[in-house]
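Written out below as structure tokens is the structure these notes cover.
Let's turn to chain A:
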Amino acid sequence: MAVIFQLAVQGAQMLLVLLLAPLLIGFVRKVKARLLRRQGPSLIQPYRDLIRLMRKEVVLAENASWLFRVTPYLIFAATWVAAALVPTFAAGLQFSWTADLIVIVALLGSARFFQALAGMDVGTSFGGIGASREVMIASLAEPAMLLIVFSLALVAGATQLSTVAAFMGSPEVGLRVSLGMSAIALVMVAIAENARIPVDNPATHLELTMVHEAMILEYSGRHLAMIELATFLKLVLYVSLISCVFLPWGLAHAGAGPKALALGAVAYLVKLAVLAILLAVFETAVAKMRVFRVPDFLGAALMLALLGTLLLFVSRSL
Partner candidate 1 sequence: MNGLTFDIAHLLAGSLVLVSFMMLYQDRLFALINVFALHAMVLALSVAWQAYIQDAHHLYITAAIALVFKAIVIPVGLHRIIQRLGIHRDIETAVGIGPTMLAGIGLVTLSMVLMLRVTPEADPLAREDLAFALSIILLGLLVMVTRRNAVSQVVGFMSLENGLVLAATGAKGMPLVVEISVAFSILIAFIVIGVFLFRIRERFDSVDVGALDDYRGERQ
Partner candidate 2 sequence: MTSSTFDAVAAILFIPAGAAAILAALPNYKMTAVVNVVASLLTLLAALSLFITERPAPGQYLLVDDLNIVFIVLNTFVGFTTSVFSASYIAHELETGRLTAPNLRFYHAMYQIMMFGMNLAFVSNNIGLMWVAVELATLTTVLMVGIYRTHEALEAAWKYFILGSVGIALALFGTILVYMAAQPVVGAGTNAMVWSVLIDKAAHFDPALLSVAFIFLLLGYGTKVGLAPLHAWLPDAHAEGPTPISAVLSGLLLNVALYAVLRFKLLLAASPEAIGPGPLMATMGLTSLIFAAFMLYRRRDIKRLFAYSSIEHMGIIVFAFGMGGPLANFAGLLHMVMHSLTKSAIFFAVGHVAQVKGTQKISEIRGLTESHPGLGWALVIGVVAIAGLPPLGIFMSEFLVVSSTFARFPLLAIPLVFGLLIAFGALLLRLTGLAFGEPRGGTAPVEASYVPMYSHLALVFAAGVYLPAPLVAWFQHVAGILG
Partner candidate 3 sequence: MISTVAVLLWGLAALLATAVLAGAVSRRAFATRLVYGTALVISAALLVTVASHLASNSGEVSAITLPLGLPWTGARFRLDGLSAFFLIVVNLGGTITSLYGLGYGQHESAPHRVLPFYPAFLAGMNLVVLANDAFAFLLSWEFMSLASWALVMSHHRDEANRRAAYIYLVMASFGTLALLLAFGLLAGPAGTYAFDAMRTAQPGPLAAGAVLALMLLGAGSKAGLVPLHAWLPLAHPAAPSHVSALMSGIMTKVAIYGFIRVVFDLLGAPAWWSGVVVLLLGGITAVLGILHALMEKDLKRLLAYSTIENIGVIFASLGLALAFKANAMPSAAALAFTAALFHVLNHSFFKSLLFFGAGTVLTATGERDMEKLGGLIHRMPVTSFVFLVGCVSISALPPFNGFASEWLAFQAILQSPELPQWGLKVIVPAVGGMLALSAALAAACFVKAFGITFLGRARSAVVERTHEVDRWSLAAMAVLAVFCLLAGILPGLVIDGLSSATLPLIGDRMPVQAAQPWLSIVPIAESRSSYNGLLVFVFITISASLAAFFIHRFASHALRRGIAWGCGFDQAAPAAQYTAASFAQPIRRVFGGFAFRAREAVDMPAPGALEPAHIKVDMHDVAWETFYQPIAGAIDFATERLNYLQFLTIRRYLTLVFLYLVILLLVLALWP
């Protein structure tokens, strides 16, 4: 019985992230539009876009191989699984022990790997631009992310997100300079990973500046829908990751009663909204940077993360 309930919760979470993802994007866009004094598209516009894409026919480049057609599903699957493993409203779900933070990061890595390959499959220079820039960004973002994971794990003594979240919620965390650094680094990484301004502009299609869009330039129809959805999921993932690690309040524990779970869900939605607004504000405030400034940006993130890790020992044992 309990197991069934657990499974239900797990499934609920999977569906939740899937359904919330477009909404979050819509919300961010809406807020940005409002900050620019525009009306902006409606909140559910992303859903409409996805459905429209589904209906459209796929125009496949002549040179596209099977890899090109399989990739969207792989990306979607990898991202979805990863997103489903991050505690959103409840920690310690049935399958949370399947993967810890490192695995989640790696899953996103696999998604990126295939996306870059797909970008190169068609054999245009745009795909190449996108792929090479993407892997360059990743080659800095991933280590930064892992160092963040290290410092979290070294504090909480675990890489298991539920445990980390529980620990961060508990009073013995205290206020640590290194955690602050990790938080900042995590935000920076999240921005880079989700191809947001100032690293990349999700709205642009100016060839020379785009990174993520360049890779998926040749995608259309249902394939594009899959990829778009995966991108949305990724944002949700990072937002819920930040929230569950650095704002773990109200996070229910699976197996807790429906009431706690509902409470957790509400808390989660609030966190999402807050972070989305922050993101929108930030994005409107800053300008996109040149591609070759990105390494400095991420290098800073990397250094912060490393510093955070090293300072741990100072701040803990002394």
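By our rule, a contact is a pair of C-beta atoms (placed from the backbone, for glycine too) under 8 Å apart; a residue touches a chain by one contact, two chains touch by 3 or more; residues count from 1.
Basis for inclusion: all candidates are chains of the complex that A comes from, given by their letters.
Fair warning: this is a prediction, and the values are worked out from it, not measured in the lab.
Here chain A touches, in this complex, candidate 3 (chosen among 1, 2 or 3).
Interface residues of chain A facing candidate 3 in the complex, by the touch rule stated above, are 54-63, 65-67, 73-74, 76-78, 80-81, 84, 95, 97-100, 102-103, 106-107, 109-110, 112-113, 116-117, 120-129, 131-133, 135-136, 138-143, 146-147, 150, 153-154, 157-160, 163, 207, 217-218, 221-222, 225-226, 291-292, 295, 299, 302, 305-306, 309-310, 312-313, 316.
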